[in-house]
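Every protein chain but one is kept in place in this view of the complex.
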Amino acid sequence: MPRLRLLFLLALFPVMVAGAQLGLRAAGMEYCLTQLTMSVYYALVVMGLCLLMGYAGQVSLGHGAFFALGGYTTAVLTTHDFSGIRACAGVGVLERAGLLVAQQDLYGQAGLSVAPWAAFAAAMLLTFVVALLIGYPALRLRGHYLAMATLGFTLIVSKLLLGSALTGSADGIHGVPEWKLLPGLTVSGRSALRVQNYYLACGLALLLLLGLRNLLRSRVGRALLAIHDRETAANAMGINTAAYKLKVFVLSALLAALAGVFFTHYTGGIAPSEAGALKSVRYVALAAAGGMANLWGVTVMSIALNYCSLRGWFGSYDNAVFGALLILIISLAPEGPLKPLGLWLRRLAGRPDPERRTPHGAP
Amino acid sequence: MQNESLALQYLLSGITKGSIYAVVAIGFNLIYSATGIINFAQGEFLMLGGMVAVTLAAYVPLPVAVTGAVALVALVGGLLELAFFRRLRRHSILHLVIITMGLSIVIQETALHIWDEKVRSLPYFTGNEVSSVRFLGAAISPQVLWVLGTVALAVLGLHFFLRYTLTGRAMRACSSNPEAAMLAGINIPNMRTLAFGLSAALGALAGCVVSPMTMTHYEMGAPLAIKGFAAAILGGLGNPMAAVAGGLLVGLLEAASVSCLPAVYNDVSAFVILLLVIFVRPQGLWGALAPDRVREH
Amino acid sequence: MALLEVTDVRRAFGGLAAVDGVSFTVKPGQIKGIIGPNGAGKTTLFNLISGLLKPDAGRITFRGRSITGLKPYEIAGAGLSRTFQNPSLFLQMNVLENVMVGRHCRTRWGFLGCGLRWPGQAREERAIREAARAQLDVVGLAHLAGWSAGALPFGQRRMVELARALATEPAMLLLDEPASGLNTREKEDLGRLIRQIRDRGITVLLVEHDMSVVMGLSDDLLVLYNGRPIAEGAPAAVQNDPRVIRVYLGEDLQNDESGGDAPPRAPATPPATCCSR
Partner (left out) sequence: MAGIGVLGTLWLTSSCSPPPPSEPVKIGALFSVTGPASFLGAPEEKTVQMRIEQINAAGGINGRKLQLVVKDTAGSPEKAVSFAKQLIEEEKVLAILGPSTSGETMAIKDLCEQNQMLLVSCAAAETIVNPVARYVFKVPQKDSQAATWIYRTMKEKGISNIAIVSSTDGFGAAGKKQLEDLAPAEGITIVANEVYDKQATDLTDVLTKIKGNPKVQAVVNWSIVPAQSIVAKNMKQLGMDMPLFQSHGFGNRKYVQQAGAAAEGILFPASRLLVVEDLPANHPQKEVLATYKKDYESRFKEDVSTFGGHAYDALLVVVEALKKAGEPEREKVRDALETLTGVVGTAGIFNFSPTDHTGLDLTAFEMLTVKDGQFVAYKQ
């Protein structure tokens, strides 16, 4: 990998991030960062989907549910008042270990609930287990059957969230506390911490982008592409296709749950609409609109589209515009609108990618 | 209220729900078997059928309104295929399915702006809201019999069309082997347009016949499409008769789960069982495909 | 000691026995050919050996270890690689990357290591790239490394698939009709290449219709008909075996098996090119 091109790509993303932030401060409209931060968190889910659908070719309509799984676990643990169990033995130990902290909400109601870091770990663990349980049987299926299995899973999760009082039934959970990641870094929606949270979200996205990019440029990435193209041939070449499909499914589920946890702490709450089928369909559509197997394209497209809808540019036509854009992009540019832009950027970076002298078109 | 008639009543309410899902599932199967696409906008054909019929019913008698709605929505279905799918060549089935998702959203929003967000419904075909057919202590609305009649009519009509008419056989040919069908002189694009049009007509007819019971509003399509998709897969993709059985089964599962579990979990139990069936027998209960050749796109 | 031992393998598809009690062995360093008319069960036998299909009965042992019923990737790991009847390259990748996929079972870095670009992983990546280029040199396509796999003509796709199979460092290579679709010059190159592979110590099991290729290459031959072996031995001996000749001239052996003593109607010495179609 020529050093120059790698450095160029590495530099591009932070420059855009900082440029946007400084530009907004100059224009006195830094509040737009809020919607950008929310869009970046949503983009994490679509990145996972790009890996799963674009590279490994496994359709999943279940990532709304994984986002909600992450968000709800941390919301329930950090807002539920566990002081009722103060009597039993374990609580003392947990409290000293800092797992349980006293919470004080705006209206003076005190309570004992789990510390955000512990809740985050629990959310990731629960998602890992659930993704394995649902992934193992589902990934033996193909195409529409896999889509239906994951859609069924999403509906089960969303109806359970709607039905149970613990998860606040239809109103969801609110008053989720801030999450002090590190001494100087707190995930919170307060306007004072807006710039800090913007860079936190973009930093997290950049780290994940780099990790996924390395993954895709390695033997694992090639194995995923091989599974997508011809699973039998990949299997005959020594790739344990079943295990790889499951691993990439679990990884994308963890990414979605991670996004759910950060988003819940940032907006201070989560609602059952996050786990709805419409949300999962929207993630798949965003991945497709971004070019499916094009990691940067998918990220940029999902940030842009989510930003427009969160800004409310289209008013009550928001859904209609999203649907129309989706149809337009996929019918005109199935490889994604940003592919030509990607190639132009590569040319701009000195020389076209030596390893793809002829463009690949499907046979 | 002895428990036999209670059980019979649960059975009847399961059939009522199941008949609605079945009539949606048939529309799925038609487009799937002709083009291999799972049409996520199938629920929208139902909604459009209901909306157009209600608008027409204000001016013309009910039967004319229903036929008018079916014809109009069939036209819309055909036009959608022409506009969006006709010239797409280098697209995978996954891309086409995502386009139907986009279509579903766009149709919903346009319906919201053409009509409005209010709930409306066709009058009951026979009797009115309170009339019911009673036997053995259980009761069912006559409209359900109309829905079951429509389902039977649709299945028999489809069966006859696909088996004994030339175009029907051509449509089946182009779904099982498009290349061979093309060589045999079948115009594949027209077949696909016809499949969309026919499926839209079926959806519209279903929309009209369920409207008195489920009421029609611009957002009713999406949840019904998901249940119809589940019924089609449970029964066995591609087979209209199996889709009806799948639909009735989903309805009965929900009714059974309501009888023993709290009602809020009826969807949960229906989908848990659906997942179990898919994992064990992916091609569905009456599907024809061999397990390992689960049709992939 | 035989490298590959197939004993009484049977596989039926809904009553039709595609492979019905086939037994044979392949010695190390040997080129063994499998011939037979269409529908004789050659490809099914290949799929049984390489794990794509599970045998209903019988045992397959490779280097003394039973590989019956193992998954294809486990068999590839054990050192038995294959090519396909119609070349199945990964079209979203370029030629070099296709061959690099072959290195998969010989390398070990997983999701975490590749994601964090661990130093060891970067080294392994470079080693994979070099090994793949070397394999491309072997098949003489190093200049096409950057080309997209989808843009290659048929003959070159076969060669890339061969390079990919070699990249798994197999002890034994299964070639499924490598010569089909090649012109005469390409067939000669293929013959030379297969001999080079054999000389490097890789045993080759070859399924092929083109008699000129298989007869010239094979040290040993197995003839299948209706899923059953009817002849085995050196090419010359097999060529004169009356049953093989009658099978190839399209007569049914059914009456012969039942009769058992009917004289072979074919002329005693077959014309030199009788079997090449």
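We just call them A, B and C in the order they show up, numbering each chain from 1.
Following the convention adopted for this analysis, contacts are C-beta pairs under 8 Å (C-beta built on N, C-alpha and C of every residue); 3 or more make two chains touch, one makes a residue touch a chain.
Since we're looking at a predicted model, the values are computed, not measured.
One chain is not depicted; across the entire complex it touches A, B. Considering the whole complex, the residue from B:79, B:93 or B:215 that touches the absent chain is B:215. One of A:10, A:24 or A:210 touches the chain omitted from the figure, and that residue is A:24. From the options A:61, A:162 or A:325, the residue with contact to the chain not on display is A:162. Here one chain is not drawn; of B:82, B:145, B:264 or B:285, the residue touching it is B:264. Contact residues of subunit B toward the unshown chain are 1, 3, 6, 9-10, 12-14, 16-17, 20, 109, 112, 116-121, 123, 128-132, 134, 139-141, 210, 213-215, 217-220, 223-224, 254-255, 258-259, 262-264, 266-267.
Subunit A residues in contact with the hidden partner, per the touch definition given at the top, are 11-12, 15-16, 18-20, 22-24, 26-29, 31-32, 34-36, 38, 105-109, 159, 162-163, 169-172, 174-175, 189-191, 263, 267-271, 273-274, 307-313, 315-316, 318-319.
Simple rule for what comes next: only the chains that are shown with their structure count from here on.
Among the remaining chains, not one touches subunit A and also subunit B. Of all chains shown, the one whose average CA position lies nearest the global CA mean is A.
When you average the Cα atoms of each chain and compare centres, the chain farthest from subunit B turns out to be C. Here the CA centre of subunit B is 49 Å from the CA centre of subunit C. Mean C-alpha positions place subunit A and subunit C at a centre distance of 45 Å.
Looking at subunit A, residues 361-362 sit in touch with two or more other chains. Shown for subunit C are the residues that touch two or more other chains, of which there are none. Those residues of subunit B that touch subunit A in the shared complex are 32, 38, 40, 84, 88, 90-95, 97-99, 101-106, 108-110, 113, 222, 226, 229-230, 233, 237, 262, 264-265, 267-268, 271-272, 274-275, 278-279, 282, 294-297. By the touch criterion stated above, subunit A contacts subunit C in their complex at residues 211-212, 214-215, 218-223, 225-226, 228-230, 232-241, 247, 251, 293, 354-363.
Subunit C meets subunit A in the complex at residues 50-52, 71-73, 76-77, 81-82, 84, 88-94, 96-97, 100-107, 109-111, 114-117, 121, 124-125, 128, 145-151, 164-165, 168.
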